[in-house]
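Would you mind keeping the following structure in view while I ask a few things?
Of the protein chains in this complex, one is absent; all others appear in place.
For chain A:
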C-alpha cells in the first residue's frame, strides 16, 4: 500500500495582477504520509490557502507537480480531479459554508449522495451528527444554529464519508477561543479515530503545535 497521501515537487503559482505576474508560491516541495497530521502556518498573504487548494486539486500550479493518492494531478481536467476527491477527501472551512436551504442532517447527507457509498444515508448522517454532539439538532437550518454548532455540522459533513484526507482551512477563525478549542478537540479526536490524514491551515501556533508536522510558509516558500 502506498503510504504517501500527498506529494508535491517544486510547486510554483503565479497570478497576473496589475499587468505583471505576482508569485504566490515559489517552489514548494513536501510529502504528507497517510494518517499524518500536518499544519501549514504563515502570515496573511503568505500563500497558505493557495497551497491548500493546490494540494486538494481545486486548482492547478503554474509549474511543479502534485500527486494526490499517488496520482499526478497535472493533465487531469477539473472533473477528473473532482472524481479523484469524491468520497476520499473532506473539507472544513473558516466560514463553515453550510447550504442555507438544507437542514443539518441534509447538509451532512450531501457528500454521501454525491458519492457511491452504500448504506442508509440518513442513518450514517445521523450517526455523524451524534458523534459531534448534535443529535438534537438534526432538523435545524444553519441560521438556527450558533457558529460553533455550524462548524460541528461542517465537521460531521467532512467526516461522514470517512475520507482519507481532511483539508481544514482556518477551522476556528470565525469562533471564539472556547468554542474554537472544543472544535479542535473534536477534530483531532475524529482524525485519530478514523485514521484520517489531516492538512490544517492556520495562523494559530498553538494549534499548529498539536500536529505531527509543521510547515511554515514565508512569502510563498517553506521556511
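Definition applied: a residue touches a chain if its C-beta (ideal position, glycine included) is under 8 Å from a C-beta of that chain, and two chains touch if they have at least 3 such contacts; residues count from 1.
As a convention for this text, contacts and distances are computed from a predicted model.
The UniProt record for the undisplayed chain lists the protein name "FtsX-like permease family protein", from the options "Protein CcmA, bactofilin family", "Fumarate reductase/succinate dehydrogenase flavoprotein subunit", "Outer membrane lipoprotein-sorting protein" or "FtsX-like permease family protein". Of the candidate positions A:30, A:82, A:138 or A:194, contact with the hidden chain is made by A:82. Chain A residues in contact with the hidden partner, per the touch definition given at the top, are 49-50, 52-53, 56, 58-59, 78-79, 82-91, 93, 95, 97, 99-102, 106, 110-111, 113-115, 141, 143, 147, 169.
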